[in-house]
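Take a look at the structure set out below.
Missing here: one protein chain of the complex. Every other protein chain is in place.
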Amino acid sequence: MDKVLLLWEGSGLYNLTLPQFIMIAICLVLLYLAIAKKFEPLLLLPIGFGGILANIPEAGLALSALDQAISVLNPETARLFAQELGITLQSAAEEENRLAIKAAVKGLEDPVIYKNLKAIAAAQGYTDGMLYTFYKVTIASGAAPLIIFMGVGAMTDFGPLLANPRTLFLGAAAQFGIFATVLGAVGLSALGVVDFNINQAAAIGIIGGADGPTAIYVSSILAPELLGAIAVAAYSYMALVPLIQPPIMRALTSKEERSIQMSQLRPVSKKEKIIFPIAVLGLVVLFLPSAAPLLGMFCLGNLMRESGVVERLSDTAQNALINTVTIFLGLSVGSKLVADLFLTVETLGILSLGIVAFGIGTACGVLMAKLMNRFSKMPINPLIGSAGVSAVPMAARVSNKVGLESNPQNFLLMHAMGPNVAGVIGSAVAAGIMIMYLG
Amino acid sequence: MDKVLLLWEGSGLYNLTLPQFIMIAICLVLLYLAIAKKFEPLLLLPIGFGGILANIPEAGLALSALDQAISVLNPETARLFAQELGITLQSAAEEENRLAIKAAVKGLEDPVIYKNLKAIAAAQGYTDGMLYTFYKVTIASGAAPLIIFMGVGAMTDFGPLLANPRTLFLGAAAQFGIFATVLGAVGLSALGVVDFNINQAAAIGIIGGADGPTAIYVSSILAPELLGAIAVAAYSYMALVPLIQPPIMRALTSKEERSIQMSQLRPVSKKEKIIFPIAVLGLVVLFLPSAAPLLGMFCLGNLMRESGVVERLSDTAQNALINTVTIFLGLSVGSKLVADLFLTVETLGILSLGIVAFGIGTACGVLMAKLMNRFSKMPINPLIGSAGVSAVPMAARVSNKVGLESNPQNFLLMHAMGPNVAGVIGSAVAAGIMIMYLG
Amino acid sequence: MDKVLLLWEGSGLYNLTLPQFIMIAICLVLLYLAIAKKFEPLLLLPIGFGGILANIPEAGLALSALDQAISVLNPETARLFAQELGITLQSAAEEENRLAIKAAVKGLEDPVIYKNLKAIAAAQGYTDGMLYTFYKVTIASGAAPLIIFMGVGAMTDFGPLLANPRTLFLGAAAQFGIFATVLGAVGLSALGVVDFNINQAAAIGIIGGADGPTAIYVSSILAPELLGAIAVAAYSYMALVPLIQPPIMRALTSKEERSIQMSQLRPVSKKEKIIFPIAVLGLVVLFLPSAAPLLGMFCLGNLMRESGVVERLSDTAQNALINTVTIFLGLSVGSKLVADLFLTVETLGILSLGIVAFGIGTACGVLMAKLMNRFSKMPINPLIGSAGVSAVPMAARVSNKVGLESNPQNFLLMHAMGPNVAGVIGSAVAAGIMIMYLG
Amino acid sequence: MQEPDLITEGLNLLILGMGFVFVFLTLLVVATTLMSKSINHFFPEAEEPAPAKAGKAAALPTEQNSEVIAAISAAIHLHRHRNKN
Amino acid sequence: MQEPDLITEGLNLLILGMGFVFVFLTLLVVATTLMSKSINHFFPEAEEPAPAKAGKAAALPTEQNSEVIAAISAAIHLHRHRNKN
Partner (left out) sequence: MQEPDLITEGLNLLILGMGFVFVFLTLLVVATTLMSKSINHFFPEAEEPAPAKAGKAAALPTEQNSEVIAAISAAIHLHRHRNKN
């Protein structure tokens, strides 16, 4: 009978807290959006599922072995920890001892003692939770976003960009959304609404880059505690691009501007496409070493694609490899959706700032296109400016769709692909600057 | 000439022990069964091959760097180890020193000293054996069986189960094989025939779950020292299902019962199939958090399949990913087929108990179906009860085949798929209870 | 403004050293050869790209966290390191302190202190560079070359070898290139031209094996500091086989010898093909345990292929898995192309010795074929002897091509495949002997 | 003393385990039945399953099919051409 | 004191960041334009792109195509055979 009680006391129903319940509900909404509304399902489905797993009470799937040992501290482990930490446990009550040790570990500065505590926890039979393991291998190592970026590179055709390199300026302008949002985040902190430090503000800003792997990579370095909220915001808003962008685009352009027909893109030779990723890498080498992991892997993927001599590698990078990594990246991001990290006023701040970032990026892209139109002989339809935020290929499709509304003969898709992929490079550059400046 | 002697003294022929020879012969039999008899070749081929590699004398492929350092202890390493262990080596004979250190390491309780010994071994140039590395990454981390379970989920169609949910009871009843075997194992221990503790008994019982990844996952947690024998037993008996089950099925049923025709299954909507894995996960959250890794990954795989929005992920989970993991899982299981772990009376106990578990599970499934037939309006052919042990899809095919013998018009395959996949859920639930109770 | 200065001082242009510039130029040449000349592009493209990444100034992609901490030592980390190392920093100048700590770490013997330094570096926020992480996981663990060798095994058809087993002698003779090169390397050292120890000499010799994964595996064990140069030499010369071999082949044979027609190969049964990899493994078990990882994985791959019962595993080993590993293996090899490891006189020695190794191997293969022709009833065209160096399948194609020049009806391709795959086994055996003797 | 304890533990595990397996799967039967009923009540979709299946099958191999169809067209063209001669 | 610092840092990041993004992408525009011009000047290849593309598409599925063609031949053979009867 004791054992039945044990089973009951170990059950989720007995231990479920309200915040965990809320988080599970939120994750179900993410799953609904992914499946029924097709909101970036490749990421949001595993993220939502991982979020549910992370919030299962008592399962501790998102905890390290040490965290688990502290959260369910038995007397023997408590004794060993106290000995290693050099503290004495006076209290008779186990819970008080547990809190004393938890506080001591939190305040611990000596990494050698920390390593020893981990060894003790492992020796006492505690193991890393499944999601914690996935997180450590995929995100904490930095590998997963980079591998995905390589796959994205292998899927990207820079032809439209090479045919019209000036569209790179549109990709540059749209990054204003990133930095303006940083300013917004520090402003909110200055007003006392929320409490972000500069690293957190930068990580939030990168949502405006509208590029999932970049956002995850940057926040895993600058503010891992916000990674869950930032990734969810980035992917959700990328899915919402068809709702967010059109009103801004219409507000900033006249019907005539939206009807501008662009001259057909020149054909781009294979040689140009092969040399382009090497040229980008060269500029990274010379000017922004801190962007080397992101842009390096991106250019490697693109070179594998365009060189035409390593079809097998390019094919694997675009399929088996990127799919595998996507599953575990999604689950790992989900592991950061635990209630005590996500259910904070900061998350509301992140979600609000994120959509502002998208809006500003869109607006700046459009305005830049209008500006360029003044100085350029070749006409540029300002609608392709909004594609500079990235969100490949959704933003380019939006440009095309809004363009067709004004002029049914005006197919902007290929023209918008230029700023679209320029936006990917632009936000990787912005990411490199932030990492260099703050990392 | 000295060097030739060295080569000879380092050769396998010089060092091969009888137990190693026997193990290699056993592994060759496994390869023969896998290749010539098609006994679960996807697992038994890499397991058998890994077993041969693990028993190569002097190669130490299944040993950690520390174990290797101890097994071929040179004087310098001996001195460093003795210093770290705080013991003095009086003996002039190296072999005695080696045994003294081996004993000291075995009795070692302080995890920090253990970590330091590992660092010393690495610094002295010893490295982890290949199979040990594979084992650590795939099984000790818990990842490989879970990833395979995700792939199995992505290959599973719950349609037949959803069309007739009562077949879940058959999947429940067949798990009696698991727990009866646990009782058998502790009984044998009580009689003094073998010496299993309760954790080992539970790991042996899970063979009766007739589900490879579940068996490997549970025994890697509860009794890693028995993992080799348990995995070999589980996969061998799964391959033997067409021999083990039919006599039991015939003995417990009359010809009339075996000829019962079941009404055709209703079509199941896509929505039901999408919600089912989420519903299973919900019950796990509420009632059995310890089953969350196994059933969570299983449900994720199934949701990826049924949602229809992440075809690429589902495809990779069912192909490249599960195949890759299967190769290394098999080799890692093989690493536990070293002679001193496998050639014990315990292994004979495990093999005997395993087949008993299959038999009891089969019988209980059939009897449950007969019982349900008494209380149900819709007729149930008791032959589908045996499919409740899992062994997907072999057991369902056996139900179909035995059914056709009695009534050539009676196609039971789809009806048996219901209890078949229910058995997978059932044994994962049983695994969760055992891990919770004993882990 | 200070910040702009910071950006400039952190830029590559400001920090680029001449050696780094030269290395980047060399890597661009590798990329050119890979893409435009199709020089083993599957490996040389990622190697060349990785080499560029490794030489990006300030990015530290090829450095461990500890190395990065030392290379940009801040005062706080310096204090902690000095404390752990037990040294006192008297100097006021930071750079002097840095050099003092660098020297102390280099001279460090205690692995426990080393581990603690790593923990301190991690706690201070330093992380392993991307390429360092890839190297650690793929090459330092030994896994990547072995997994590639498994894939190669799964792609290899031993039919021609089984039809004419005597061609194994050709594969044996061609390994003379390996050992002659070892002698050359120690000779150069004795002359004082370069300074190789015996382990380095052995690793250089293995270039003559003309087998990429074997060369990488051996040098990662015996001389990791030379791995970059050795891998580049091995793959470059394999690509140059059509230029290196024909002159040697023509010089050593008469036109009559080159025109010898060989009798058609007998068909080989499936059973023979299945048992062959097991037989090879058996000989490894009995005589050369140190070759077990390489030949074991090779035989596993071949058994998966020929057994016909695990098509899915064989397919994945030949595609998704080998492709994925190839990408990361290439990048990891590239991480060893950092200027201070590569731009040495030793590299010139390696490149010179490597081509000599290819030449000697080719010559010995041809001469062995001529010798066998004296004692054999069945005629052997000596041109197939050169295929014994491996370089699969390029060397066999070269035999065929040179043969056609002398006799347009003489198709040697299938006959040359025998010694070609024999050369793979031969160099793996040679690798095993070296590892045993020196490892 | 140890043996009886071990057997007790085994019995405990048997009772607890089988009990819980049945409870869990019974709950699953109930949940599944309710779920199916409410879905079929609120979203009666007589014809959905079939197109859903077809949709899934057609999702990935589109590109492939176009190749196949091109190949077939070529083959048929060739075939007609040869028949003429 | 902390707030003003934070805002200053944010402003710094804004100016530095946007400035550098524009500098970098401008350099890229220049580099790309020069690269394209010199390539098209030194290696004028009017017709290359098309075959390059086709080459890529044809690279991998060769084996598959042969299967497809075999299947088609078989089907057509069957079809002709049946038509005869």
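Every chain is named by a letter (A, B, C, D and E) in the order it is written, and numbering of its residues begins at 1.
Everything that follows uses one rule, which is that contacts are C-beta pairs under 8 Å (C-beta built on N, C-alpha and C of every residue); 3 or more make two chains touch, one makes a residue touch a chain.
Nothing here was measured: the structure is a model prediction, and the numbers come from that model.
Annotation: of C:Phe49, C:Phe149 or C:Phe179, C:Phe179 touches the absent chain (contact as defined above).
Contact with the undisplayed chain is limited, among C:Lys3, C:Lys38 or C:Lys270, to C:Lys270. On the side of subunit B, touch with the chain left out of the figure occurs at residues 3-4, 7. For subunit C, the residues touching the chain absent from view are 161-162, 165-166, 168-169, 171-172, 175-176, 178-180, 182-183, 185-187, 189-190, 197-198, 201-202, 267-272, 275-276, 279-280, 282-283, 287-288, 308, 311-312, 315, 422, 425-426, 429-430, 433-434, 437-438.
To be clear about the criterion, only the chains that are shown with their structure count from here on.
Common neighbours of subunit D and subunit E under the contact definition above: A.
Superposition angle, subunit B onto subunit C, using Cα atoms only: 120 degrees, a multiple of 5 between 0 and 180. The chain with its C-alpha centre at the largest distance from the centre of subunit B is E. Of all chains, the one whose Cα centroid sits at the greatest distance from that of subunit D is C. Inter-chain centre distance (subunit C to subunit E, centres taken as mean C-alpha positions): 31 Å.
Subunit B has residues 115, 287-288, 308, 312, 315, 319-320, 433, 437 in contact with two or more other chains. Looking at subunit E, residues 16, 20 sit in touch with two or more other chains.
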